[in-house]
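On to chain A.
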Amino acid sequence: MRVYGRFGRIIALSATAGLLAAAAGCSGSDSTEDGDRKTFVFGASDDPKTLDPAYVSDGESFRVIFQVYETLVALKPGTTEVVPSLATDWTVSDDGLTYTFNLAKGVTFHDGEAFNATAVCYNFDRWYNFKGAQQNGDISYYWQTIFGGFATRDSDSAPESSRYASCEATEDSVATLRLTQPSSALLSGLVLPAFSIASPKAIEEGGTDITVTGDSIAYSGGFGTKVVAGTGPFKFVSWDRGERLILDANENYREGRPQLDQVIFRPIADATARMQALQAGEIDAYEGVAAADIEAVKNVGQVVERPAFNVGYVGMNQKVPLLQNRKIREAIAYALNREGLLKAAYPEGAEVANQFLPPSQWGYNSAITGYSYDPERARQLVAESGETNLTVEFWYPANVSRPYMPNPQAVYESFAADLEKVGFTVVPKTVPWTPDYLQSIQADGKGQLFLLGWSGDYADPDNFVGTFFRETTAQFNLTDPGIQGLLNRALAETDQATRQKQYEEVNQLIFDYIPGVPFVHNRPLLALGKNVVGYQPSPVSLEYFKIVNIEG
Partner candidate 1 sequence: MLRFVFRRLLQLIPILLGLSILLFAWVRALPGGPAQALLGERATPEAVEQIEAQLGLDRPLWEQYVQFLGRAVRLDFGASLQTGQPVIEEMARRFPATIELAIAALLIAVTVGIPLGYLAARRYGTWLDSVLVSASLLGVTVPIFFLAYLLKLVFAVQLGWLPTAGRSDPRARAEHPTGFYVLDGIVTGDPAASWDALTHLILPAVALASIPLAVIVRMTRASVLTVLHEDHVRTAEAKGLLAGTIVRHHVLRNAMLPVTTVIGLQMGVLLAGAVLTETVFAFSGVGKFMADGIVQRDFPTIQGFILVIAVSYVLVNMIVDIVYGLLDPRVRVS
Partner candidate 2 sequence: MSFLRVRDLTVTFTRPGQAPVRAVDGVTFDVGSGQSVGIVGESGSGKSVTSLAVMRLLPARNVQVTGSIELGDQDLLALSARQMRDVRGRDVAMIFQDPMTSLNPVLTVGRQLVEVIVRHDGRSVAEARRDAQALLERVGIPDPARRLREYPHQLSGGMRQRVMIAIAVACRPRLLIADEPTTALDVTIQAQILDLLRDLVEESGSALVMITHDLGVVAGLCERVHVMYSGRIVESAPATGLFARPAHPYTDGLLRSIPRIDDEERGMLHTIRGSVRDVVAWEHGCAFQPRCDHAVESCLGGPPPVHDLTGAPGHRVRCPRPVHPATPATGTGRSEGSA
């Protein structure tokens, strides 16, 4: 029976952990704290799903994977600049179809296997040859985003073609990647933890079985849950789900052993509880500091902010007759007290948004001002609209915290009260964030009014406005030749200056159309203990623990 098998595995796991600990030269009592060991405890909001990099796209999994594995190319800490990593340098053919990576030498995986071009290509081939359930959009999201499809197409939802042609170990330390069509996003994409290079032996031995039943994904393979081996600064020791995940310093890390001796991820779902754990000294850092907790955190540690590279908005589905009336949309824009909400419930760095693009992104139209809070005007517009039935569904996600929306329910309550004040009847609708909410809003277009937002993946205006409006999406259901035509032209445009103008223009068009009301560009906050140094916030939330240290 299963229970016995599980018991056996626990013992096996413990034994493995013990061996690893012994191998690392970690002697002494198991549970007593060694005063000399520098431990960094990160209060995560949840367990990783799995540590198989190719299967995940969520922040908590990425955070751990980012410390254990490395990618061919990486980001300069705190920026979006691509720098060498496992590939010391690379060349791109003129046609943009061939990438030749020169790999770092003398690197070994945590399991002792040698890192070389064969290992790199093993990983690429594995991804390209994903089958069946592995082609599920939730599982291989980033492969599909960057490379497109697979060797065989097993799922209707998988992209039809693939940009990937082949990977060849031309020399022991030279890997050649060939594409079927050029991609300017390739190098930026390869920094994502999803393209981490793992030990082929670990993958083979652990197994990568996966079964998908509806919403539920079972990572039944041992790779990523029990067997984990990358080349990163920290290596996997043990994982006690719900309790802690332990990483130890990699003594043989190619850049030299990290300053920290061990890193521990402690899952605490509730932000207040994480703050309390920080106060009690149980953890050294956490993500998602509530605005109300800033002072309390500052009393015991530090608050650092990530750059604002996001937007939160109230979307309006054009499928809904009431929302097809521009007067109504304008009334809503005037009715929402965005400034009041931000001042009351967001950290100081949060800015009121008036377009779907963050100010730091080129293409932002600084000439746009307007739709300031004016309930009188809103009421007047409602009266002018001629609409009599002012009942509207307002969707918000339950139990989730997003970078642009730390507490969706509070945002909902505040805006709903604003809307009711000017005469709307608001019907609350809420479902859990993943997968139900995204599905309902983005795929099924069930939303009428809805709360949503976007954190930028890369620095291009199309990543924001293009994603929303270039095509007619289920969430907005916007069909407007003016906006859509301009967005398509801007994407094809090669002249940077022209593009910038086009996006500034399109932002004005969107502002006038009001397919939704952007309300915030937030700066997500991280809390750090007093003695934590070297933590470098990243605009794309990928932060290196190898440069972190505990002082004193």
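Selection rule, in plain terms: all candidates are chains of the complex that A comes from, given by their letters.
Everything that follows uses one rule, which is that a contact is a pair of C-beta atoms (placed from the backbone, for glycine too) under 8 Å apart; a residue touches a chain by one contact, two chains touch by 3 or more; residues count from 1.
Because the structure is a prediction, the values reported are computed rather than measured.
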Which one of these touches chain A in the complex: 1 or 2?
1
Tell me, which parts of chain A touch candidate 1 in their complex?
2-3, 6, 10-11, 14, 17-18, 21, 29-33, 39, 41, 47, 49, 211, 213-220, 240-244, 246, 264, 266-270, 273, 276-277, 279-280, 282-283, 398-399, 431-432, 435-436, 439
